[in-house]
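Below is one structure, written out as structure tokens; comments come after it.
One protein chain omitted, others in place.
Then we have subunit A:
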């Protein structure tokens, strides 16, 4: 009976998720865009959840992997390289338009390798020390993205990379609207389905990981590293694996983000972004998949929706309280209030180890 209920719930939510953009689409593409962004954040939060939630390694530089994926896609699928380097233009006269099947694995692999590289020197650190080192790592990546336009122009500096190709596969261009008979599906809706598919795959991967030996090993490390080591778990490899897997997710969502926006610049990868992703994981319920998804959707979508009520508020306070400020204010208040009322998150996992309970 219980099994049946679960199946019904899954079926209903699947149908709802599939229809959602079609309904939103009729209210305007801006709403579908919000859903798209929310899904991207879910993807990011799921990745970070592997590192923070399962393995207990607090990573405040997570956005660096997102940036690596995004720039990877930006460089491989935009006219920037051909325009900057003559030898490159000679090699690829039609410009470099790398197919999706190459970009995604490449972005994922590069981010994954970087994740392991970051993990390697920090293996001895835990908690706050790790947080501050990863934070520094994120900042280093951002400074480089900002300044690598000189003397060799690789990232185009603060101006960012533009004219990035949209995603194309099997003859389907997600950048253009799709007409089936008289029915039209807009480009953002197509992206919605792609992101949804990625999220579903990620949830399945995360769920399987959680139940696997690897997941158990991560949680053992999170609970008590010394005991885990004593039980024969190779803590070094397991931690590196967690960093690598989390970073891979970040890299993939980064390349999706670049294709979706058609533009990347260092602006999008500030520390604030990393903080937001950590906040999503922790607010929702650390280590608990439904909680993490809830946190990501809430923090990504709600402030966007609030933009629409900000107009009157802005008029009332003669322009001081515009939508961006209001958004920040609400996020900050949400972080403080939710933590004060529910320190384990909005939707915490039912069983929790001692490291996440009171000290």
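Everything that follows uses one rule, which is that contacts are C-beta pairs under 8 Å (C-beta built on N, C-alpha and C of every residue); 3 or more make two chains touch, one makes a residue touch a chain; residues count from 1.
To be clear about the criterion, contacts and distances are computed from a predicted model.
Chemist: Have a look at "phosphoenolpyruvate--glycerone phosphotransferase", "MoaD/ThiS family protein", "Cytochrome c oxidase subunit 2" or "Branched-chain amino acid ABC transporter permease" and point out the UniProt protein name belonging to the hidden chain.
Modeler: From the listed options "phosphoenolpyruvate--glycerone phosphotransferase", "MoaD/ThiS family protein", "Cytochrome c oxidase subunit 2" or "Branched-chain amino acid ABC transporter permease", the omitted chain resolves to "Branched-chain amino acid ABC transporter permease".
Chemist: Considering the complete complex, identify which of A:275, A:306 or A:346 is in touch with the unshown chain.
Modeler: From the options A:275, A:306 or A:346, the contact with the absent chain belongs to A:275.
Chemist: Which residue from A:16, A:91 or A:143 sits in contact with the chain not drawn here?
Modeler: Touches the omitted chain: A:143.
Chemist: Counting contacts across the full complex, list the positions on subunit A that touch the omitted chain.
Modeler: Against the missing chain, subunit A presents residues 52, 58, 121-122, 124-129, 131-133, 135-137, 139-140, 143-144, 146-147, 150-151, 225, 272, 275, 278-279, 282-283, 286, 320-321, 325, 328-329, 331-336, 339-340, 343-344, 355-359.
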